[in-house]
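Take a look at the following structure, please.
The complex is shown incomplete by one protein chain, all other protein chains being positioned as in the whole.
So, chain A:
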């Protein structure tokens, strides 16, 4: 890890982005799958950004935006441009943004383990680490994600982050990561 990145991560670990600096901004994209890719690119580069619900005036449906420290806007936009992930809009926000549900619920059925993240549930056979069910959710990538993931092990299955597009897909990614941590 480069020195700049290490220092940036250390700083980011001490302060919540955008809060201690007084202002934060949001990056707006045309769809949730672009938000998810931009979040991954920024986190890979060491930025401690977070995914939130957009302010009411920007909501159109199944939306996410990326919250970032406004003072870092230029560097973040440059990185996103280089990654081919230029946002539709970058805007300062003053009001609080909605926080995603961050509680996990786990149910142990003996041979199987179910983890719920927000509105999505993932069930795995513990011994084989094979995904046996996906339930919950209402966005149109849920049946597709289930089709692509069920029957595969946690190592074989595509991650929802790779093939999902919506908030339900993002919630399933959280359950998937938690399942990988536990199994």
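Everything below uses one rule, namely that a contact is a pair of C-beta atoms (placed from the backbone, for glycine too) under 8 Å apart; a residue touches a chain by one contact, two chains touch by 3 or more; residues count from 1.
Methods note: contacts and distances are computed from a predicted model.
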Worksheet item: Unshown chain, UniProt name, "YjeF C-terminal domain-containing protein", "Peptidase M75", "Aspartate carbamoyltransferase" or "Putative binding protein dependent transport protein"?
Response: "YjeF C-terminal domain-containing protein"
Item to complete: Decide which residue listed in A:50, A:90 or A:166 touches the omitted chain of the complex.
Response: A:166
Worksheet item: Of A:106, A:135 or A:153, which residue touches the hidden chain?
Response: A:135
Practice prompt. Spell out, residue by residue, where the missing chain touches chain A.
Written response: 31, 33, 53, 59-63, 98-103, 105, 107, 109, 111-112, 114, 116, 118-119, 121, 123, 125, 132-147, 163-171
